[in-house]
Structures are given as C-alpha cells and as structure tokens.
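Note that this complex is displayed minus one protein chain, with the remaining chains in position.
For clarity, chains are labelled A and B in written order, and residue numbers in each chain start from 1.
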C-alpha cells in the first residue's frame, strides 16, 4: 500500500518522485521497461531551452522558464553535467528576421532574460563555422545543454535514496478504483494499491488515463531522428544552433553535447505507432541536409550512431498537468513534449503543489521530511578525473585501474558501481547510459563481451540472459555446440 | 604516479608490438617495455582460431593463437618486460607515455622512442548509417568472433553477413560449423575484398550465397533483430528501387572495414594519411614526430599477419637507427624525405615518404581489379622502377621493391609517383 504511485520513470516521473521524496509519503514508481529514461527522456536533443519559443500564457512557457532557472541547482545537487552554452536562432531571409523579432517579444513576455538579436558579423565572430550567409541571429544566453538520461537517472537515484521505491519491468495493465477510494493498479509484476496516482506515462499517458475512464485527451506521437558525431567534431559549434521554427517544432538543431560529441536533428514526423523509433533513410538525409544549412562544414561521415525519439504531443499542444476530471486523486501529467526536459524540475514542484491541494481537500497535506537529502553523488568518472584523483580511486579500488571501454575510457570500477546502484543497471544499455561504456566510436564492439562478463559475475545473470534493453533483447542465444544437433549437416 | 624511463615503449602487445619489440631486441636494444591493454599478449590473434597464418613467416600453416604464441615465447625468452591490463591513456610529442593499470595505478614513462602498435577497430552500423530499429543482434564480425571463440556463446542462429571482408567470411564458416544457418553474404562492391581461399572454403563449401552489389538498407526489430531488407545497388552504390527483399534473420554481422586506431597518435600530433587512416611514415616506419614509429594495422590494414610481422621488423630497425643517431638528418624542420604520391590504379602506398639511402620496399593496394600490367615508380620524367603483375586486387596488399641505385638521383624534399599501367 502506497500513498502515491507514479506511473512512468521518465524525466517527468522521476522529477516528481524526487520532489515527493521531500515529504512524509510512501511513494512508488511503476515503470514498464527495464530501466528509467527508456522513452522520450532517453532520446531527445538534451537541450535546456531558454523559453522564448513557447506561446505566452501557456503552462509550457511558465514551466520552461522556471525549470531552466533550476538547472544549476539540479546539476550541483545531483552531480549531473549541465552547461549554459547559450543558443542562437539563425535568420537566413527577411521573413526569418520577423520570426526572430516575434520570438524575442515572446521570450520577453515569458520572462526569458538576456535575449538579443545580433548582427551576422557578431554571430560569426562567436561561431565562425556557421553559414556565412546568415542575416542575424537571436541570442539566448540562458539556453543550456545537459544529458537527458543522466538527469533522469540522477533524479531516480536521489528519490530512491530518500525512500521512493522503483519497480522496473512493471507494466501497468489496468487500474480499478475501489469503493474506499484507493486505486488498485494491476501490473505485469503484481498489484499495487495507492491513494493517489500520478500519470507520467509519456507517450502512453492517454492509454493510462483511459484505464480510469478519462479520455479527455489523446497523445499523438511525433518522431524525431538524430545523428551523433564523433568527438572530434564536438567543438564545431559552441552554442546550440537553431533554425527558424517550423510548424512542427523547433526545427533541426546543431549542438555540442555535454559529453563532447556533436548532435544534429531532429526532423518531425507524425506517426501512428507508439513504439516506432526506427530511423529512416529519408529522415536522416533530411536532418543532414538541414543541418548543413546552418553549419556547411558538417562532414558526411564520422557519424557514430543514429537514433530516433518520440515526442508526446497532446491535443492543444500545451502540457496537461491537472487532476483528472474523473477522479481528483488521479493527476495527469501528460503531453510533456519539448521543452519537457527543460521544464521537468519545475513540473516536479508544480505537481507537488497540485497534489497538496487535492490532499488538503481530503483533510491531509504534504509534510516535509526533516531528513531529506537533496544530494546525490554520481559514479566517479575516471576519464574526467585528474591523475591525482585517478590514483586515489585506484588505491581504494583496483578496478578503477582496469579500462573496459577504451573509446570513452570507462573503468571496471565504474561499471561495477553502476550495477549496484538503486535503481540498478540491469541491461547493457542501462550500463551504457550510466557510465558511457559502449557510447564511443566503436559502439561497444570492444567492450560489450567484457561488460557482459562483469554483469554475469556481479549480478549473477547468466550470459544468455543478459539483454540490451530488457524483454526479448538478448545478446547471445546459446552456448557454442548448443545448435550442433543431430540434424546439423551440410 | 609511478614514474619510469625506457629507451623504447611499445604500445600494444599484438603481433605488431611483439615483433617490433623482438626486432629492437635483436638490434641490441635492451631497455624496452611493451604495454598491453588485455590480460594476455597476442592481441586479436587469440580469437582468430582459424588457420592460414604463418605461411610466409614460418613457412607453415598455423592458427592465430599458435602464431601469437611463437612470438610470445620469444619475448619471454628474450626477457623483454611487458605490462598487462595496461591501457595507454595519453602520449605527447616529447614521448611521455601515460598509462594505467590495476596493479600500479597511473604510470608515466619517459621514452626515447615509441612504437605505435595499437591495431585497428571495426566499422560499425552507426558509421554506415543503416536505417531501421536498434535491436540486439547487430554486431561487428570481430565482436561475434570474440563472443564465440573466447566467451563460448552464440550470437544467433539465423545469420546475414554484410561485407565480404575476411573476418566476415571466416565467421560465416565458424557459425555454420556451430550449427547456425548463414543465409547470405551481401557485398556492396562487385567483387570481394576477402581472399579467394576464404570465398572457396568458407562460403562455397557450404553453399552460402554471396550477393555482389547488394547491401542492407533496413534493420527490422525493436528488441531482437527480426530481419533485414537487402537491395541491389547501382554503380554509385545507391539502392535500386524494386530490388528490395526482406530476409528474416536474428543476427546481422558487419564485416565492412577496419579503421586504424589512431586516437593516441593524434594526441602526439602524429600526421595521418587520410586514405590509410594511419600515420604518414618513412621507410623506417618513423612518423612525422621524430622518435615515434608505427607498424601493423595501426599504420594500414594488412591482409596477412605475416606482413605485419615483417613491417614490425622494419620499425625495430628504424628505432635502432634513431637511437644511434643515424636518423638525425630527418629532424622536424629539415625534412629531406621524398614524398610518394599515388597515381592511376593505386589507392595507397606505405611508406609515403622515403630517404632512399637503402633499398626500399613499398607496400601498396590497388583501387580496383587490374590484369596484366606494371606498377611504376617515376619522378615525373624518369621511370625509376617497375614491377609486373598478372593481377592486382584491392583486397590484397602488394609489394614493390626499389633498389637503392634507382633512387640515387632523387631530390631531397621532392616528389615521386607510383601508378599502375595496363600492358594489354
């Protein structure tokens, strides 16, 4: 029996979990997949937007600007990378110039600080690799970059440290409201009972909502494809480069990542299937061609991986954050598309205040926990450390002296730490997102078998049961000689 | 931090590093140390359990582990020190090598000479930009080789292989021998880059079809691979609409090229050749940074390990010359080396620079299949040397020996051209 059940462990669910961990509540998070940040939170641009492109007066505008300003605290408390590198929206035509003016006015209304329209010469001085034919650019110094999955993981770990219980591989199948007002949530891993439910199920949040009879909104998945470049191109630009927004979103951007790579994307394609994260030839070509307009020097090769993510667009295109009209104790946090990552820290607080309101109507209220610890220490990173720190790390644990992922310089010590944190890393992708092992230019070709050996040893998972990302994604399908049946012949 | 000095630091304990260290030792150098990142010497040869190694070097056919062991035994006998589980993290132009291992922690070695012998890595799906899902079951051939031959696990049962490089062909047979069903090998080029022997013994023996001018254009599956779409390509390697075919499979192996692993070399400001992906070297395998040498697959991808061993010998000789002041004339500023450029039919040549004080052997690869012709070395006006070939193919490294006398008149800092000429 829990006070609160949060459905979905993306950045929104985890931010809410961390926020609610401040109070005297029993909170659980139910996640269908094998790890946190497996949906949109694991596959997006990683941008902390300044907030000039949201329509004034929307929830989106308010929470984006508020969330953006919280990122220094998030980075410090949760030990995650964040850089306020600023962003530029380029103008190529006269039409674009009026778009910039509109964005700037909008930004000012939304409370975004420091916006300036810069002439081309000044822009090119800041970013010499941009297309020299630009006319001007809107400079937003508060724009930033972070690692979306690291933020999510860190929020989850901090919530877990403060008592929130995470149930991975627990897909919600149905929700019944009993006469005592409690929700009985049937999952693939058993039934959970909770007084309040928070629907943070991302792309599936309308389906979860329908389980309590609320079909007041629909989610329309919109796919975006990306290409990630080798680190040798990581300083082609220093700020995040946008093009004037299109009807379907903020357009194709070119940005350095906090890990030192270069990222281009996304396109925006409305799709039917909620699990369609396939990249396409057309999509990737479009992204490349568009990015080339901003940065003509962009190479055709040296891409190390491509991926696609979904944006959960709700009807009306604003965030939906409110109690369900069917049951006040069921709080919707849906339609959190871009700028969801930017807004996430503020969404956590906002949901807590809504919850407090509902609880007060039920004669309860949020009571702060005295022992809440807002700090979370990340995994000690060998590659970022100086030699003195590295020496200390190895002195304490020899495994920090054995490098497993040579591209990203990740040690066995880091991988072992990732496997034993809470929530734990149970899949190869989970190890990758926590340590960067396998994220480099060889894409795990060298380290995958070695990481599997470590997982087998540390977690007691047999090699054949180790998966890439849970469910049916096993890496190997048997031992050698297994398939040599009597019928094997040539 | 553990601080040491050494005359020669060899980075990598695979076939190139071992042979280079032994070569140095034969020339009387004693203060050598080999740094190897794995827990054993021998490098990638330990997972190449098939035979076909050593015909040139030892005059007999060996498997990879046997070939490696012969060199390891010699290294042990010569008592050349080595550190295992030791990853080199950084190196600078002053030949300071920074490494780390579990036992000693951080290590700094001031070397007089460095031999780069880090080998290569495989091209990945990401580099090819094959669209589709991102399921488990898409692996490089070398990773599959490690899973099977070192770990003892089968990556899958129903297999498609993209690329007809030798590792892919060898894996086609290895998987078949383990009871898996290899459905086809797709090769985007109209010819294979693998050895004829491997086409015969790894594919034809088992009736595995090889589809030339075909590639994989889509990967299907969300969790585990469910199939691939293959299509024929035109001469510009673009898929031809209407030729798509869905092939169900649980595993896709990629054998689409090897890339010399030169991230460390770049930290030391070693100049790279954009075609080979390895350092630009002279005939002693010295890079653009005096005292830093390179050999083996870090320099250019070899077809036979025997040639790696040979090249490593040369690098050892080069180090000996360097440490004895015989190489002082090619200092950073006064470069007397002659540049060799590639002309018709020649994709690359190693070395790319020569001094020409001794006989020189050029290693080169063609950019296509050519029959009946000669490879020529000219200085623009004069033909300096030529060699007849019945056939040259891109998959095979060719050799071209130049006599010292032929190079006697070349101008320091000048240019030479290597090219193919058809005789027919």
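The working rule: a contact is a pair of C-beta atoms (placed from the backbone, for glycine too) under 8 Å apart; a residue touches a chain by one contact, two chains touch by 3 or more.
To be clear about the criterion, contacts and distances are computed from a predicted model.
Visitor: According to its UniProt entry, is the unseen chain "Branched-chain amino acid ABC transporter permease", "ExbD/TolR family protein", "CxxC motif-containing protein" or "Catalase-related peroxidase"?
Guide: Per the UniProt record, that chain is "CxxC motif-containing protein".
Visitor: Tell me which of B:69, B:181, B:243 or B:378 is the one touching the absent chain.
Guide: B:69
Visitor: Per the definition of touch given earlier, which of B:74, B:181 or B:201 contacts the omitted chain?
Guide: Touches the omitted chain: B:201.
Visitor: Decide which residue listed in B:81, B:152, B:190 or B:248 touches the omitted chain of the complex.
Guide: B:152
Visitor: For chain A, which residues lie in contact with the unshown chain of the complex?
Guide: Where chain A meets the chain not shown: residues 480-481, 484, 486, 488-490.
Visitor: For chain B, enumerate the residues touching the unshown chain of the complex.
Guide: That gives, for chain B, the contact residues 46, 49-51, 61-66, 69, 148-152, 177-178, 195-197, 199-201, 205, 390-391, 393, 396.
Operating definition for what follows: only the chains that are shown with their structure count from here on.
Visitor: Cα centroid separation between chain A and chain B, in whole Å?
Guide: 39
Visitor: Chain A touches which residues of chain B in the complex?
Guide: Residues in contact with chain A: 1, 37, 85, 87, 89, 98, 100-106, 121-122, 124-127, 129, 131-136, 139-140, 142-143, 146-148, 150-157, 176, 178-180, 205-207, 217, 222-224, 250, 263.
Visitor: Along chain A, where are the residues that touch chain B in the complex?
Guide: Per the touch definition, chain A meets chain B at residues 227-228, 275, 277-281, 283-284, 301-307, 387, 390-391, 394-395, 398-403, 406-407, 409, 441-446, 448-449, 452-453, 463-464, 467-485, 488, 490.
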